[in-house]
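Mind looking over this structure? Questions follow.
With one protein chain withheld, the remaining protein chains of the complex are depicted in position.
Chains here go by letter, A and B, matching the order in which they are written, and residues are numbered from 1 within each.
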Amino acid sequence: MTAGGFLLEAAARSGWFGLMTRSVGPQIRGGEAAALLRFSNRRVDVPAESYNILFVVDWLNFDRFSAEIHLTPDTMVIADPDSGEVPEVVVKSGARMFDMPVKQVLGAIEGGRPNMLATGVVGGIIGLPIDTIYELIQDNLGSKGEKAVNSSKATVEAGYRFAETLTDAPALAEPKKSDKRRWIITGNEAAGLGAVRGGVRFAAAYPITPGTEILEWLAPNLRKLGGALVQAEDELASINMVIGGSYGGVPAITATSGPGLALMTESIGLAVAAEVPCVIVDVMRGGPSTGIPTKSEQSDLNIAVYGLHGDAPHIVTAPNSVSDCLFTTQWSVYLAEAMQTPAIVLSDQFIGQAKIVIDPPADIAFVGKRLLAQNIEGEYRRYAVTESGVSPMAVPGVAGGQHTADGLEHNPRGTPSTRAEDHMTQMNKRLRKITGFDYGSHWAEIDGEGELAVLTWGSCTAAALEAVEAAREAGIAVKLISLRLISPCLPDAMAKALEGVKKVLVVEQTHSGQFANYLRAQYELPSEVRSYHIPGPLTIRPSEILSQIQDWS
Amino acid sequence: MSEDKATAKTSQPGPEAIESVEELLAHAYVIEVDAVERYNLLADQMEVHNNSELAALFRKLAGHEEHHAKEILERAGDKALPKLKSSDYKWGEFEAPEAAELDRAHYLMTPWHALQMALRAEKRAFAFFDQLVKTAKDDEMKKWSEEFREEEAEHVRLVEELLTRYPEPAEDWAEDPDPPVYLE
Partner (left out) sequence: MTAHTAPAFKASDYKSDIKPVWCPGCGDYHVLLSVTRALAELGRRPEDVACISGIGCSSRIPAYVNCYGFHGVHGRSLPIGTGLKVARPDLTVLVAGGDGDGFSIGGNHFQHACRRNIDITYIVMDNRVYGMTKGQPSPTTEPDWDSALSPGGTGLSPFHPLVIALASGANFVARTFSGDPNRTTEVLVEAIKHPGFSFVQILSPCVTFRPDERGWKDVVHTAAVEETDDPARAARRIMTDDGFNIGILYRGNRAPYKLTGREATSDTDQLGEMFAI
């Protein structure tokens, strides 16, 4: 893991872009692990189709990763001949094998560690400047003392020396340097940053893989901003703490994954009824039940859209890349605050945990701005019926604004009511808030023109974009539509986006085609619709989508 | 075994602990204010539970007590009455003696029940001042206590007279074969 991080950062410092994902065994500590890296001189948002270099520390449980680590006859595999038998899958791939006496090399260096050797070998092969790696060692290990720094440097150097002995090694294209310092960030960190940029100053947290990192990022950083995070006893508590904090006038967030979202749904309905803004980031993983916590899937779509009881209009958004976690989370805070309703952000394990090199993101104007009631005279009506559906909210401390926020159906004043008229009026108002809102162009990313459109969302977007670009190079005109706003649906905007489109290929990472079913139910689609839906744990590769496009053209 | 064995129902001292005319008048005033509050509360309850006859009756009783409260303030004149907190009360029981017993309320209750409630309240008030007459610290306190005691005696007589107009209801007055139910 350290090796991957060093390589990514060294590449970034030298002007390359890159993406790192991790794959780990189920052990809490000491399990097998793989760091998967892709480098380029332009931004990369999707893991590689196949790998050029595989550095093997040992072969134990390699079969667990073999489906994710696609090897070809061009792949260089560097492994210690003493580290066990080469797995059959590797032999069959036809990859080129290079023996390296890893144990022997490490044994000769006091304090020599495999991760530093891997850094040196791979850095040497792809041509990263060794001095950049030395800088990183100094920055990261300097506090451990000169001895640790020197032994790491010596190990890296041994790796570089070995790399020099290899022939026909792949090299990176020329780097593209930038005047501005690039960022290295994970989707989960980006979501945390997006939240605070959007104005979030309160969070409640219950740990769950892979959402925890958002909460762990928020804990110290909210404090730095004068805000607070509370660790809750369960997700039933965390969502209600968030509702309580937001009722106090402080924009609030929690992050979770599928099982946690399931527990939260009753109270998200409360936030709908009581009109309390809040943001819930669901970093999706394989389901149902505990499923595959460490792997990605988009199968919480149904529960996010339909999981609340009663008619409960709310917002569902989805970031479409690692870095878009920043924009979409920030935008979702803005939407929730503007419409005084909950927003569920559907991120996933891949974009949440992938680490990426990006140009520094622009400042986005979206900052949560709640319509507040101040200087109240006369009777205050919390749920006053307005044209937009949004009613000025009095927060505690404002004289004359006292009211009871209620999950029971209520009249405009907030008094519980079972009258048909009140139910209808309030339901209309809550729906109108979100269907009449101007979402601008952010509801979807739309790219290119063509009679065939790929319709996708979330982390499938990057793979779809690569596939669409490859198709265009092959002379096939394809349009890409990636939805950032999942719910509510925008029939007019979609109709416009689909103008001239005759065939739609829906791409998603679910077993049952949840997204395709949702689109069919909610939108007017062209008569020809194909659904390409594959569950996790494997991410959908650009080549799979490309072959779907080619088959249909 | 627990350290808290067999103790008094309430730790609150009784009227014998009242020290001054001002304190006495403050208590007399609170007795009326609490009575007003309870009768109004009961009237509200009866309104919510569609017992309009009782709502009107309780509202009327509240009006009488409000009148008494005002009178006490007027009679106190320039005397500076202390502002009593919950911990300052010297009722010797849970509540001010003329506060109607909320736990005896019922949505089907009749005027007879309401007047019985009022009668008990007036009698308790009488007993309170009777005790004060016996334990007054000085002549002025005694004089005031006697006045209040006589007024309460008069109220008892008035309620008793009213009660003659309302016969005791049949034993099954609270029976409701189809009780209204609200469920959440």
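Quick note on the criterion: a contact is a pair of C-beta atoms (placed from the backbone, for glycine too) under 8 Å apart; a residue touches a chain by one contact, two chains touch by 3 or more.
Computed from a predicted model, the values in this text were never measured in an experiment.
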item	value
Missing chain: touched chains present in the view	A, B
Residue of A:P360, A:G436 or A:G500 in touch with the missing chain, whole complex considered	A:P360
Residue among A:G248, A:P288 or A:G436 touching the omitted chain	A:G248
Of B:Y39, B:W91, B:F126 or B:F148, the residue in touch with the unshown chain	B:W91
Selected from A:R182, A:R285 or A:H314 as touching the chain missing from the view	A:R182
Chain A residues touching the omitted chain (full complex)	9, 12-13, 181-185, 189, 193, 196-197, 201-202, 204, 221, 223-228, 230, 232-234, 236-250, 252, 266-267, 269-270, 274, 357, 360-361, 394-408, 414-416
Residue numbers in chain B that touch the chain omitted from display	1-12, 26, 29, 37, 41-42, 44-49, 73, 76, 80-83, 85-87, 89, 91, 94-95, 102-107, 109, 181-184
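Simple rule for what comes next: only the chains that are shown with their structure count from here on.
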item	value
Between chain A and chain B, centroid-to-centroid distance (C-alpha), Å	67
